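Here is the structure we will look at, set down as structure tokens.
As you look at this complex, bear in mind that one protein chain is not there, while each of the others sits in place.
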Amino acid sequence: MKKVVNHPDKVVQDMLDGFVKAHHTSMKRIPDTTVIIRQEAPISGKVGLVSGGGSGHEPAHAGYVGKGMLDAAVVGEVFTSPTPDQVLEAIKAVDSGAGVLLIIKNYTGDVMNFEMAAELAEAEGITVDKVIVNDDVAVEDSTFTTGRRGIAGTVLVHRVAGAVAETGASLAEVKQAAEKVVRNVRSMGLALTACTVPAAGKPSFTLHDNEIEIGTGIHGEPGIERVPLQTAEEMSERLVEKILADKDYTNSEVAIMINGMGATPEMELYIVYREVERLLHKHGIAVYRAWVGEYMTSLEMAGFSVTLLAVDHEIKQALSTPVETIAFR
Amino acid sequence: MKKVVNHPDKVVQDMLDGFVKAHHTSMKRIPDTTVIIRQEAPISGKVGLVSGGGSGHEPAHAGYVGKGMLDAAVVGEVFTSPTPDQVLEAIKAVDSGAGVLLIIKNYTGDVMNFEMAAELAEAEGITVDKVIVNDDVAVEDSTFTTGRRGIAGTVLVHRVAGAVAETGASLAEVKQAAEKVVRNVRSMGLALTACTVPAAGKPSFTLHDNEIEIGTGIHGEPGIERVPLQTAEEMSERLVEKILADKDYTNSEVAIMINGMGATPEMELYIVYREVERLLHKHGIAVYRAWVGEYMTSLEMAGFSVTLLAVDHEIKQALSTPVETIAFR
Amino acid sequence: MVILTVDQAKQWMIESQKKLVEHKEQLTTLDQAIGDGDHGINMARGFSEVVDKIEGTEYDTVADVLKSAAMTLTAKVGGASGPLYGTAFLKMAVSLQGKEVTAEAFVDAVDAGLEGIQTRGKAEFGEKTLFDVWYQVAAFLHSEPYDTWEGILEVCQAIIEDTREMVALRGRASYLKERSKGHIDPGSMSSFYIFQAFVDVLEWEKA
Partner (left out) sequence: MVILTVDQAKQWMIESQKKLVEHKEQLTTLDQAIGDGDHGINMARGFSEVVDKIEGTEYDTVADVLKSAAMTLTAKVGGASGPLYGTAFLKMAVSLQGKEVTAEAFVDAVDAGLEGIQTRGKAEFGEKTLFDVWYQVAAFLHSEPYDTWEGILEVCQAIIEDTREMVALRGRASYLKERSKGHIDPGSMSSFYIFQAFVDVLEWEKA
């Protein structure tokens, strides 16, 4: 395992240490926790927004703390949901009395830990509500199973909910805006290489030199299908078609996110963007705005995901408000 | 070679295509060139700033086009300096009569191609001047040889020169500010893995599982020494000590850039930041501001570089002006 | 008859930790096959914290030991297994509150743990999760005379093998659908080690 670390067991603490040192003017860490909050939290009258999850997805989620997005990010061990006590600390730190919205990616662990935190917070008299993001169309949506996962689309939920919260909207209104994004956002990814959890010391799966894995999650989980290496155009088409089969974006206007998984050069992400935009135009889908870069990574995995969000007036309005975070503009 | 591309010979064109499509509101491409310019160029009364180089270093350089930084980025083939005719197009497109400053990284090819362009532009009556960035202390500075290379420190030259140009300063003043940064900035990098130029199809060098290469450039060039894998602390110390041996930053205030080479997770970059800051404090060096992320990459190389810039009142002033680019804040 | 003293309960946690640390890589490898490769890391970390906590603390009752373990697991494991094991031990603690740990009381506690897991995780039997192991252990304890605790081991081994052929319907492995077949469920394996530690500790007192 070739990594720039001091000790595999120390990566999260060392990273958080570096993060708050580098960004101390806008960010702080609640002492003895793995919670990063806005320097000015809690903000009087504003609904608090808390998200988080395992680490290894940087810049998610601490990179999205700031004006127009989150109030707090709760950081777990690598690819492991944070624990209820940490989430509770975040909730308490950002609640100004207007209530707190939890933005949770749909994984069994995340949902259970955040829900336990919500129960604890309610017991302390804080109003807490939640939205669960499940944008990954690689996974079938079924009420009998765990359902679709939350992946890069989560960032757009942070953004829209954050913008609405910034206006002084109520918890119900912020939640409504977040849920509208959840309903309208779909993503899917693929991997060219696996990644290595530092404490595990070996890659989560192995791919041959000419193989890619379609539909991988953001935790080095295997995907849904293994196919030979393809061109950028073919890979883009595969993801776009799968997304469009899940949700019909024809004649709508969309925001696009092309998200690198960690090791894919930006050059390649822009090539993907080119192909995705061409495909969407063919389907009569107009592009409102695009983000191309690393937003929700899986350590040093090579690969990318495509996210589409149908935008209406309200979402466009939210996406065009000021945003001041480390990783999102 | 596992890459998300359509054809190795098309990567630059496809990337540029995707880039201008994704960012068409703020950016445009001069038709039939590989030049990206600000939507509003040329800006009346403002000195034009042109930089560029081979591609494969994304977000450099097109990611730095915008208010408070560059007016144009000239994009070459992967790791290959752009040609004089392309640079000339950029110069012509951004000159508003106030003259143009070329910010060149110190490589034989870049210097020759940009200088030829400057000669051609002067022949067309445009006032052109240049600064050559040579921040890489891995390479000895000697008048008998090519001298130190330009690496990630270049981004801070763009930023300060861009901020000064935005005030309406003269070409001489902008150049002076840029040269002050060049005098005060030093960098050094290391690699954990090599990278593969798409058209070459194979890695530029090979490292064993437990080997790292110290002092690599940003083009997959081999570095100056190959050593066993070390801890983040040891690697950071190695680079910082080498930088401090070249320039004594003791008792100064510095801006820091921890730059990922392409495949290194942000988590690891923040761990490095933690170590670098600790080392600097030991040397009595105060930190003014920090950037941690991917700023000057080498395709999918794993590794990082450390950049220090001694800041004075003028540089701090410049660094705190508004900046609107894709990749730098 | 008291089957588990406070010291034994502490020892149960210590033995669990030893086994989980020893099999950390095995659990992680299982989780890499159908999950995200952190189960061994999570369990080793969690139980090491439990041992740290427990070794330095005086307890009056077994319920207190288990409650302390529950709180530590909830706060230190994270992921899916953290809340599940945390809840299981918490419900066991509540069930044993104010009681001597007789065989009957322990069986009730396992039932309570099982229920806690289901409430938290919503799994049914046969969905390829650690719930399956708890379910079978509870079923065994209701069907057998209480002096053959070693029987738990066979039961666990059988159900662990059964999880191999199941299609996962809960947790991360469910994303693989049919592809989840052919691999043992990591959480079932860690539950086995915990029950194995329990059986060892009953012996330990005798020794």
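Chains: A, B and C, in written order; residue numbering restarts at 1 for each.
Simple rule for what comes next: a residue touches a chain if its C-beta (ideal position, glycine included) is under 8 Å from a C-beta of that chain, and two chains touch if they have at least 3 such contacts.
Just so it is clear, the model here is predicted, and its values are computed rather than measured.
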Left-out chain, listing which of the shown chains it touches: B
Hidden-chain contact residue, picked from the options B:Asp17, B:Glu166 or B:Glu221: B:Glu221
Absent-chain contact - pick from B:Tyr64, B:Phe79 or B:Phe328: B:Phe79
Of B:Ile43, B:Met116 or B:Leu229, the residue in touch with the unshown chain: B:Met116
Contact residue for the chain not shown (choose from B:Ala138, B:Met296 or B:Ile326): B:Ala138
Sites on subunit B contacted by the missing partner chain, in the whole complex: 54, 76-86, 107-109, 112-113, 116, 138-140, 144-146, 149, 197, 199-200, 202, 204-205, 217, 219-222, 224
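Just so it is clear, only the chains that are shown with their structure count from here on.
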Contact-connected components, subunit A excluded, all else fixed in place: B | C
Per-chain CA centroid nearest to the all-protein CA mean: A
Centre-to-centre distance between subunit B and subunit A (centres being mean Cα positions), rounded to whole Å: 29
Mean-CA-position distance for subunit C and subunit B (Å): 54
Centre distance in Å when subunit A and subunit C are each reduced to the mean of their C-alpha atoms: 32
Sequence positions of subunit B contacting 2 or more other chains: none
Residues of subunit C touching at least two other chains: none
